[in-house]
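Report on the following structure.
A protein chain is absent from this complex, but the other protein chains hold their places.
We call the chains A and B, going by the order they appear; numbering starts again at 1 in every chain.
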Amino acid sequence: MAEQAIWSGTISFSLVAIPVRLVKAVEPGRVSFRMLHSKDYSPLQRRMFCPEEDKMVPPDEIIRGYEIAPEKYILITDEELESVSPERSRTIEIVEFIDMKEVDSIYYDHPYYLVPLKGGEKAYRLLVEAMRRTNKAGLAKFVLGEREYLVAVKSTEGALALITLHYSEEILPDKDIAPKEEKVEAEEKSRIKKSIKKMITDFNPEKYADGRRKKIMDLLKKKAKEKVPVEAPEVEEEEGEGPADLIAALQESMRKVKKNR
Amino acid sequence: MSRKVVEIAGKRLSLSNLEKDLYPSYGFTKAHVLEYYRRISKFILPHLRDRALTLKRYPEGVEKDFFFEKRCPRHHPSWVKTAEVGRDEGEQMTVCLVNDLETLMWVENLASLELHVPLARAGSTETPDSMVFDLDPGDQANILNCVRVALILRDLLSNLRLTSYVKTSGKKGLHVYVPLNREKTTFEDTKKFSKAVARTVQKNYPELVTAKMSKEFRKAKVFINWSQNDSSKTMICVYSLRAREKPVVSFPLEWKELENLAGQDDPEKLQVMHSEAVSRAGKQGDLFREVLVKKQKLPHL
Partner (left out) sequence: MAGGTIWRGYIHFGDTNVPVKLHTAIKEERIQFHLLHRRDHVKLRQQMICAYEKQPVPMEEQTKGFEVEDGKYIIVDPEELEQTAPESSRLIEVHEFVKTGQIDPIFLERVYYLEPDIHLKGYNALVEALKEMDVEGICTWIMRKRSYLGALQTSGKILRLNTLRYADEVISVKSLELQKFSLSEKELKIGSELINQLTAPFQPQKFENEHEKKLRNLIEKKARGEKIAVLRPRRLKPTAPDKLLQALEASLKKVA
């Protein structure tokens, strides 16, 4: 079994269509804690709650709303949402190819992988290989959930990586950041260059680790040694012995068991 | 430290610290553990297959700290099968699936002596393929008290036309399994059913059985833990070693054997050690085979 798909559909370029699923390419390395109730150490679950009725609301009673005026909502169903851009909600259509070098890294948002679905393996492999040879990446738009994404699809180590890109309107101008004065101290520059030269190597991400994560794990190991872990109480289901039929059958069966003993 | 590279089904695996004494008072090393799992693999693999493994690692042996890991370790070899399963908070988690010998050997190289798996497969985490009664004796009770309760459960269930199977927990208890293997059965069903069964037995045998979880109520009684019938819970896998003083195995027994032992006063007779497990499984085959295939429907729900 493989990574769970975030989305599945088709990636197309010109007249070629490849069935694929989208899976995650990165996973935050945080130490994962559970939220507990400090009174009984029972795990907490995120649920939607109706403040007026003071109760939990099951998923089938929940609907999405857009607030047009204070406490006045326009309801939008999943179907309506999907029909906003129906052609893009199931297809990643590559509209053009670009040289990835032209894409400023400021545009990069989040990476994923695309994995071929049954029957799409050959065309997938072709797109991977042809993009590798030409050193190009595909540019496409597609809709996932409530958003439309501009994405770059590139070939990486024999797979297709999909990187969502920011829209140019989301990028803040840097005009006011640039120094007012353009003078470059020549001496300073050559001194800096000398010191950079001594420090040039190849990029090796393995060298760096999150020190905080290790500290947290050390803390947990130390605590586990010193203290007995707390235990969550057994969750009692709603009272009642069970379905009446079952109870009757069990009682009858129990009578037989006792008689034979 | 010794290191050995083995190749299984074309996959290379580097085994380390083979002489590490994992059961120090018994002299059972990591090499012994790997050998046990290799020899029992034919029997245990079908029961591990496609289930999200919870690792319980004892890198420094059973007398030292263990590490409990639900997530598949990040540095796993690329050929280790994994699955994504959801947790309560809606978060996804990557877990290991032990579907072949090479993965089993990799997991044991991590000193995961105990192999815990859920009652449902990773692809259908809300569909248990069996219902379980985890019989847990209180401080002053022992496995023989559990035997009595297990036999009552067997008879009670069989009157409802449900066949059940039993294994030792490898510690002080017994586990009674009722195979279901039906797509439509949910944990809600098994919970409801097992709870009603536990209550019935407890009401009829109050001197033997308690329905209370807390230790004070248990003492000389057996607690029928029905709440294991939950998608978030795991059970020790049949044929798994336990991390006790000696390498004891959670092993399937025949009901007949249990009946014979019920009259005797030797709780130790019910403990199956690693070597006995291999030879008995070799002779009698997998007594738990039916748990994976027998289709049964819970009546009266």
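Going forward, contacts are C-beta pairs under 8 Å (C-beta built on N, C-alpha and C of every residue); 3 or more make two chains touch, one makes a residue touch a chain.
All figures in this text were calculated on a predicted structure; none of them were measured in a lab.
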Touch rule applied to chain B and the missing chain gives residues 54, 56, 68, 70, 74-75, 78-79, 82, 88, 116, 232-234
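We take it that only the chains that are shown with their structure count from here on.
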Express in whole angstrom the distance between the two chain centres, defined as the mean CA positions of chain A and chain B.
33
Within the complex, which stretch of chain A touches chain B?
1-4, 27, 32, 34-35, 43, 45-46, 221, 224-225, 233-235, 237, 241-243, 245-254, 256-258, 260
How about chain B: which of its residues touch chain A in the complex?
50, 65, 71, 81-84, 88-92, 94, 97, 122-123, 152, 155-156, 159-160, 191-193, 195-197, 199-201, 204, 213, 227, 299-301
